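So that we are looking at the same thing, I have put the structure below in structure tokens.
One chain of protein is taken out of this complex; the other chains stay put.
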Amino acid sequence: MVGGGRDAFIGGVHRMAARLDGKIDLVAGAFSANAEKSRLSGEDLGLDPKRVYANYETMAKTEASLPEDQRIDFVSIVTPNNTHFPVAKAFLEAGFNVVSDKPMTFDLAEAIQLRDLVKRAGKVFALTHNYTGYPMVKEAREMVRKGELGKILKVVAEYPQGWLSQPSDSWRTDPSTSGASCAVGDIGTHAENLGRYITGLEIEELCAEFTTFVSGRKLEDDANMLIRYRGGAKGVLYASQISVGEENDVNIRVYGTKASLEWHQEHPNELIVKYQDAPRRIFRRGNPYVSDVAKKFTRLPSGHPEAFIEAFANIYLEAARAVEAVKAGKPIPPDIDYPTVEDGVLGMAFIATAVASANNGSTWTKFVSA
Amino acid sequence: MVGGGRDAFIGGVHRMAARLDGKIDLVAGAFSANAEKSRLSGEDLGLDPKRVYANYETMAKTEASLPEDQRIDFVSIVTPNNTHFPVAKAFLEAGFNVVSDKPMTFDLAEAIQLRDLVKRAGKVFALTHNYTGYPMVKEAREMVRKGELGKILKVVAEYPQGWLSQPSDSWRTDPSTSGASCAVGDIGTHAENLGRYITGLEIEELCAEFTTFVSGRKLEDDANMLIRYRGGAKGVLYASQISVGEENDVNIRVYGTKASLEWHQEHPNELIVKYQDAPRRIFRRGNPYVSDVAKKFTRLPSGHPEAFIEAFANIYLEAARAVEAVKAGKPIPPDIDYPTVEDGVLGMAFIATAVASANNGSTWTKFVSA
Amino acid sequence: MVGGGRDAFIGGVHRMAARLDGKIDLVAGAFSANAEKSRLSGEDLGLDPKRVYANYETMAKTEASLPEDQRIDFVSIVTPNNTHFPVAKAFLEAGFNVVSDKPMTFDLAEAIQLRDLVKRAGKVFALTHNYTGYPMVKEAREMVRKGELGKILKVVAEYPQGWLSQPSDSWRTDPSTSGASCAVGDIGTHAENLGRYITGLEIEELCAEFTTFVSGRKLEDDANMLIRYRGGAKGVLYASQISVGEENDVNIRVYGTKASLEWHQEHPNELIVKYQDAPRRIFRRGNPYVSDVAKKFTRLPSGHPEAFIEAFANIYLEAARAVEAVKAGKPIPPDIDYPTVEDGVLGMAFIATAVASANNGSTWTKFVSA
Partner (left out) sequence: MVGGGRDAFIGGVHRMAARLDGKIDLVAGAFSANAEKSRLSGEDLGLDPKRVYANYETMAKTEASLPEDQRIDFVSIVTPNNTHFPVAKAFLEAGFNVVSDKPMTFDLAEAIQLRDLVKRAGKVFALTHNYTGYPMVKEAREMVRKGELGKILKVVAEYPQGWLSQPSDSWRTDPSTSGASCAVGDIGTHAENLGRYITGLEIEELCAEFTTFVSGRKLEDDANMLIRYRGGAKGVLYASQISVGEENDVNIRVYGTKASLEWHQEHPNELIVKYQDAPRRIFRRGNPYVSDVAKKFTRLPSGHPEAFIEAFANIYLEAARAVEAVKAGKPIPPDIDYPTVEDGVLGMAFIATAVASANNGSTWTKFVSA
């Protein structure tokens, strides 16, 4: 692991998620840009001090020098956005597979470079757009794929949070660490990824309105946008971090010609499906009637709720499956179900397009090709 | 009543709402443009045949010729949009008070004329934006007025329906009867009115995307828009009639600097209030802790749900209070709580602005002054 | 109307319910045991003073003496429990149809007498167990009748309220006006009626635990019971008036061998149906897929919620249909769908059985035959 030292939130989530299924052990890390903090974090985690590194460059180099059966199988990158790319680059070039937090890079240019690096390296690159790890999100995608919704006409994806409603210091609000966007980069990109994962729709153009409500802040803390998808579907998407009292209510509604669906991350075990001439149906995780793909990512029987960590762990499970294939000298299985470097490029293009629109008076802006 | 003959939906709702509190009796009507249908409808309703008229012109004239204590006190207009104005004009000029369905007129020019007519007539004009009749909507307004939400930053108002998801004939989809808009005129204007009623915010400009999903239809059946309010608040508003499986889910979320609120018309007895540092609170109609204004429009104790008809009836109750004042030769009470002709003008301006934006490539368009 | 004077809650509900559909007019009443209060109440209601009576005896007698086309068609009894019987008796004997609030009488003996009186009189007697007026309750009954749940195994009916959680004066807590039970008589009997209406199951025996939590109170304010139905099904039923913060949450769950259903009065437009091997289905009022019987008692399209008054009005609608038949010299239609005197007898037998069990150490007690 790179990043995720003491006090970092997301590093602990990655560790719990990786650990859950008993297939992944944390054995090495550079947990902080501060060497001492890294050392102490490694101690907290009970690691062999020799494998707790002062920085990621040393880690990549040293681990690569270990005998093949002793070195790490992959690295998890859980640093702020501005270092995702250099860390990923270092480890890919040192011959390692990579799991990285999102947004994939600091900007789109880095994302395109990273895509090339991943292709050349032939290694696994998995991006933790964790909301696609939920079984009922996978169920939603299956329904769309099977045509149960008919043609998709409209997508409404919302991601309200309230945690930045007050003035605050966070690397997420600092353009030098976060990139050109706060709300869209941090959470809007999850909403976009979720919509694309479920529907497969591609954005053609969008019109984005960014607002910085908390004075003194340099990046937007609220973003609303209208979307035109290729093929005629329309979208409404928003990401907000100043929505007082909202916790982490990412939710999506997808409307088709035959049926519609609705999913709320805060009640993730349910998928609501609506029809014009039939009763609504509530699909619930863990039941015999859900699709095989939802079942595959389910650990507990129905009524025994699974939640955030389990969904996150599903990304790791699939990454681990790909890593095993690579270790065995086989190609990455084509049915692998984790967000890839390609998803990351599209996510960064989405951010870039939204920023361009917002900076240009919230005008309609073609999706940046990448 | 003008309109609301056999098979018309909204006429029956008006009649039930008007009748509920025992203060209003239906005594006369021109129920259809078809004289025979009007006659039969009057018969169905048990009216004195003499006061069932072949058309609204005759009704206005004849009723006005009756002795003061025998004529109608006010007329309810429940016809398609294109006749709201001429009917209202006829009755105002004949000296009657008016309750009218929305949108107020066929277009903004008529709305402005009507405003002048109402002012000159000195009569009551109440518009049935019925969703503002719900006690918990009034509670929401009170909270905003008392500053409990702090400064309002964001409004999300949604109105999804699915009833036009299939090809269909309806006067609402016909520009000659409905006006320049279908989704926005029919339901978007409710969402706009609801947001304005609760927050008092005024739209400065908006960017609207209209789509006609059902081929052959001449007006939009789906509209999404971004809104900039005077003073810096932002809005997302949509109206859709092709959202398969949605019934009548008008809902609103208002985000302030101190608290936020959420209300769903399909569960109208609850108002959810969210805070950053305190548990959410669920305000429920009929309880001792709600404001006097919510109590005033409440008929049943808590837990005995009230719903659509009762909210509609609240508009009639207030209109009746104003009519009584006018009959007694007094001014309309200043605290009257029903949508006025001014609300109607703003609603028509909203439609006109949205249509202009949509027709101009969904560009940002200043709110039409009126 | 008898009872329902100033300050009485349920009288106003009856009046709104009766008035809603425009088929019933209030024309006469004895609104209070206090003649002056009756007079003032009649004035409030705008009645002809000649038809506002000082007491029910005078009213029954005087109305009966009017020409047939001028007298009342039926009387609504909304007095405290102890006078239901004498009032009903007086009006039945004077030749009138009766709508009465529940519980039907003061005790079971009166109920049996009343049944005889109704039979002899050949008049309509409708009891306002209003919760059976909800369309989705009727839908539930249809499902059971059609066998969609299979054999019914278990019924859980709950009726928690909190309004008597503090010491209070109410005729409902006074045995001289309320009868031998408070919680069971006032609300438990609704829960029992609701269960019987939906399932058709007959109670064989029960074990009831009564508690008076508020000291000084003479009747139980909380009652829990286990039920054995004929044929082997089991039940849990409770009624509580000291459940702080509960408003009027009567709800029922019915479990069958093939499916189960759940309905909550505070969200009356939805009926939840659960299956072992299929997604839950949410049946919502006003949709094309509901049964004809639910449609028949529906006034508004789906998504335009109906609630308490409308359900109450459905009892009146059916009573009016029966009254019309009787007036026309025809028999009461056999498919009439309102709670009858027979339901009232069973309700009083239920109360008597529960009281007997509670008084006998909460032992299993055979359902009192009546």
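Chains: A, B and C, in written order; residue numbering restarts at 1 for each.
The criterion applied here is as follows: a residue touches a chain if its C-beta (ideal position, glycine included) is under 8 Å from a C-beta of that chain, and two chains touch if they have at least 3 such contacts.
The structure presented is a predicted model; accordingly, all values stated were derived computationally and were not measured.
Among A:Pro49, A:Pro67, A:Gly216 or A:Pro301, only A:Pro301 touches the chain left out of the display. Among C:Glu209, C:Glu324 or C:Glu342, only C:Glu209 touches the chain that is left out of the view. Only one of the listed residues, A:Glu93, A:Glu247 or A:Glu324, touches the absent chain: A:Glu247.
Touch with the chain that is not drawn comes from one residue among B:Ala191, B:Cys207 or B:Val273, which is B:Val273. Interface with the hidden chain, as seen from subunit B, comprises residues 273, 277-284, 287-289. By the touch rule set out above, subunit C reaches the unshown chain at residues 153-154, 156, 158, 160, 162, 165-166, 207, 209, 211, 213, 222, 224-226, 228, 232, 234-236, 238, 240, 242-246, 253, 255-260, 273-276, 280, 361-364.
Within the entire complex, the positions of subunit A that touch the omitted partner chain are 9, 12-13, 15-16, 19-22, 26, 45-46, 161, 163, 246-249, 265-269, 284, 286-287, 299-310.
Here, only the chains that are shown with their structure count from here on.
Greatest Cα centroid separation from subunit B: this falls to A.
Centroids of subunit A and subunit B (each the mean of its C-alpha atoms) stand 43 Å apart. Taking each chain's centre as the mean of its C-alpha atoms, subunit A lies 55 Å from subunit C.
Those residues of subunit C in touch with two or more other chains are numbered 284, 287.
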